[in-house]
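Sharing a structure below in structure tokens format, with a few things to ask.
Missing here is one protein chain; the remaining ones are kept as they sit in the complex.
Then we have chain A:
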Amino acid sequence: MKSSIRVLMGACAVSAIASSAFADTITIATVNNGDMIRMQGLTEDFTAKTGHEVEWVTLEENVLRQRVTTDISTKGGAFDVMTIGMYETPIWGKNGWLVSLDDLPAEYNADDILPAMRGGLSYDGTMYAAPFYGESSMIMYRTDLMEKAGLEMPDAPTWEFVADAARKMTDKENEVYGICLRGKAGWGENMAFLTATSNAFGARWFDENWKPQFDSPQWKETLTFYLDLMNEAGPPGASTNGFNENLSLFQQGKCGMWIDATVAASFVTNPDDSTVADKVGFALAPDTGLGKRGNWLWAWALAIPAGTQNEAAAKEFIQWATSTDYIELVAENEGWANVPPGARISLYENENYKDIPFAKMTLESILSADPNNPTVDPVPYVGVQFAAIPEFAGIATEVGQEFSAALAGQQTAEEALAKAQALTSDAMEAAGY
């Protein structure tokens, strides 16, 4: 009897050691966006399939960016998987800070990832982050106000049409403003919108020799157009409006049009929060006939910092979270409208997803953005609403402050552009370009 107990205990110990050798606990840093929170709620499925436990660190976007940058640049090893964007991925990949994801197994089907996303998350042909969800920007407009103004929104409007419609839809007495656009300063705030818009006007950040181009007529046209439009048809205090402020205005019925992230479509059509949920139409971001549209491209992606102790488990997680199986798991639990969009081709071929009102326009917006060839004239950088160089975030935030001050009426477009040109030239020279 005693010996059988001993054998049993021995077997238990061996199995415990064996399972602990394979089951790891991985720490994942992420942002507080709806899709990420849904993923956290479904972690049990991953643990059931692989045995690995997951610890979540959820932070506000700017805090997260600072936190993971500190950790990865010092090889701190606090995280096994990091949520990063399209801006960081090529820079960090180039520095050798990220683990290559080119060796994911065949059943993962990496070829199913939208080419624009894969391209933006690669450096030198190697994929360093897998897109969890992707987004572009598009026009969300009030169908009732458009009809009242006697206009019909085309699928692919020009800026001229949008500006005309915005002025006609504006009814300041009733607090209805024709167009709501970002004004809050920041490289990921007003500069994301304005850089993407400048592409449609034929402007660019730098020429082929990295010379800043804010003194070009195209930038002057972009900024003047934006300021005039916002002053005539925008909401008051727009220089402090970002995504959430405009979302709130649109949901309360105070915006005729709003050009922002495609992910907003699910918010403005949600009857629980939006008073205009059944009166929203979608269109591509406008162009000026030069061949480029003012829509950006962004992905929240999962990457593994080089030197992590749990690389194998981290890869298994990324495989699980960015797979087609995961999309089906979300659809099963939360419905097709809540699956993470913009990452996989197969999602847009899925019959169930085709019924979602904003699905088609989201895909078309993503497909019309090209991070490798974002502008009318050639540029030396990659990125639609940013230039993927380490200096960009700092420079663009300062430029954003100048443009935001111009929107607030504190300076003219010319003054803002002159300051932008000077500060960008100084920063680029200091950085050795």
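Here is the rule we use: contacts are C-beta pairs under 8 Å (C-beta built on N, C-alpha and C of every residue); 3 or more make two chains touch, one makes a residue touch a chain; residues count from 1.
Here, contacts and distances are computed from a predicted model.
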Chain not displayed: protein name in its UniProt record ("Glutamine amidotransferase family protein", "Sarcosine oxidase subunit gamma", "Sulfate adenylyltransferase subunit 2" or "Inner membrane ABC transporter permease protein YcjP"): "Inner membrane ABC transporter permease protein YcjP"
Touching residue (missing chain; options A:S100, A:T224, A:S248 or A:T324): A:S248
For chain A, the residues touching the chain missing from this view: 27, 29, 31-34, 37, 40-41, 55-61, 63, 66-67, 70-71, 74-79, 188, 242-244, 247-248, 251-252, 261, 263-264, 267, 272-273
